[in-house]
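Just one protein chain is left out here, and the rest sit where they should.
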Amino acid sequence: MDVILFLIFAAIAVVCGFNVVVQSHPIASAISLIGVMGSLAVLYLLLGAEFLAAAQVIVYAGAIMVLFVFVIMLLNAGAEIRKGRALLAQVLGIPLLFTFLGLMAYFARNMFPGAADVRFGGFQHGTAADVGRALFTQYLLPFEVVSVLILIAILGAVVLAQKEME
Amino acid sequence: MNFFLLSLIKAVVVAAVLVTTLAYLQWVERKVIAHIQVRMGPSRVGPHGLLQPLADVIKLITKEDLIPPYVNKFLYLAAPFFAITMALLSISVIPFGSEIHVPGGTTWMQLADLNIGILFVLAVSSVSVYGIALAGWASNNKYALLGGLRSSAQMISYELPLSMAVAAPLLLANSLSLRHIVEGQAGYYLGFIPRWSIFQTPMPQIFSFIIFLIAAFAETNRVPFDLPEAENELVAGFHTEYSSMKFAAFFMAEYSNMITVCAITTTLFLGGWLPLWPASAGSNYVPAIVFLLAGAISLYHGLNPARRLDRLTLPVVALVFFVIAAVFLIPVLKEALLPLFWFAAKTGALLFLFIWIRGTLPRFRYDQLMAFAWKFMFPMAVLNLLVTGLLVALFS
Partner (left out) sequence: MSAGVPLSWYLILSAVLFSLGIAGFILRRNVITVFMSIELMLNAVNLSFITFSYQLKQVNGHIFSFFVMVVAAAEAAVGLAIILTVFKNRSTLNIDDVSSMKK
């Protein structure tokens, strides 16, 4: 059951990820990226990260991607025009990509020879209570710094997007 | 009973009840708004207009299903599908009652109790913004686009005070699971004041309740925040180019969101399926008494009819009410029906509040709406959360 769920959502993630790169209109890429984030949220649930799965949907798919979709709709830029690419890049590109992926897969398999299989329910410490406890005790300084970072980002976005003063 | 079979039965029952409630909520809304405006509302199709939702469904299904040639086909067809899916999804974590006995064991009257139940509801409401934004974009129509963008911006702006207002009773309940939140509101102070979130020490959550309700009005695009879809502004907002069943899907999604939001308010703030006063003081007989009273009033109006047809229909209605009152007295069904009655009563009261406000208040202008969210609601929600956190830290 775990294997079937993993395969389905990993396939959805890869197909949507491929679609992000390949589609010519940015809005299609944005929707495919939302699909990637949704399937990754399910994979996080399989890995026992329940709080992070919810945060992924609320923050990434529900806020950041809404921002992207808004900007695409407001700019109304249209589909991208394909220009020709160098023959060398086209001939070498796909084989090199597959070689790269094969190497990474090989290293991934051999780095952790004794690793246990991932089962749903194998990791029980990903609840909101555990994440909150670690966040407010061990990682308190990064938490505060990151909140100042968000404040800076809000100020930056407001300043950049406001109308110019006469 | 097998877990999958039981879940399937529960899902079918909840879906059927939800869709019927959606249809008849529209009837209730039209009748209540009509009586607020001193007129009668639907009264021709069936007795007291009770078959009006059926007539509306038939009309919407048989209308010409027009797909304008200039729209982005995939997104145009996907947007209402997406909106209605997200609207119906969040009903799956709401607890309707306590544990009941079924042949084969016990089960809770809830489809799925997630550890992160309330976060699931927030996540689904975050993602449901896309249904509206993409509908506005796909229609390739500047009014629809503007309406869609305005509506989406309104929804994401009000998500912030909504989430902050949700966080405050979570501090009191100490859990994210909706079932635990309701169970934490059991018990009574001084023997008769229920320990619901809005009454709980160290901090009664009245401000959270009000902020949540106002943000919920904005999230579901209801009056006074319904400028993006008002008929006399922006043509019809984001659903200008939609007709027949696709329009019906958006309509259903809006009412379903309303029901879900009222159910969440009941669960978080009003004690879910817990009764208003202890069972030892006789709260188990309240449903029977309420339906008996309703039957008596219907019978009285049937015997002194205001309209000619009432002589026939109102006694039938009275009979139905008496039968329901008798059903609530059957001891075998009591453990399932009583919590359901209290949950339905509280949710129904909140839905009536939604409809009442629609009949009473004018709508906000868009800039007033956004200024209200960012300059008033958000600071109030943060302040409320801070005060709640302080009091919980000091007194627990």
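Note that the chains take the letters A and B in the order they are written out, and that residue 1 is the start of every chain.
Definition applied: contacts are C-beta pairs under 8 Å (C-beta built on N, C-alpha and C of every residue); 3 or more make two chains touch, one makes a residue touch a chain.
These figures come from a predicted structure and were not determined experimentally.
The absent chain, not drawn in this view, touches the displayed chains A throughout the complex.
Counting the whole complex, the residues of chain A in touch with the unshown chain are 1-3, 6, 10, 13-14, 17-18, 20-21, 26, 29-30, 33, 36-37, 40, 43-44, 46-49, 51-52, 55-56, 59-60, 63-64, 67-68, 71-72, 74-75, 77, 80, 83, 97, 100-101, 104-105, 108-109, 111-112, 115-119, 122-123, 125-126, 130-131, 134-135, 138-139, 142, 146, 149-150, 152-154, 156-157, 160-161.
Everything below uses one rule, namely that only the chains that are shown with their structure count from here on.
Separating the CA-averaged centres of chain A and chain B is a span of 33 Å. Residue ranges on chain A touching chain B, taken from their complex, read 27, 31, 34, 50-51, 53-55, 57-58, 61-63, 66, 69-70, 73-74, 127-128. Only residues 75, 114-116, 119-120, 122-123, 126-127, 129-130, 133-134, 136-137, 145, 149, 152-153, 156, 176 of chain B touch chain A when the two sit together in their complex.
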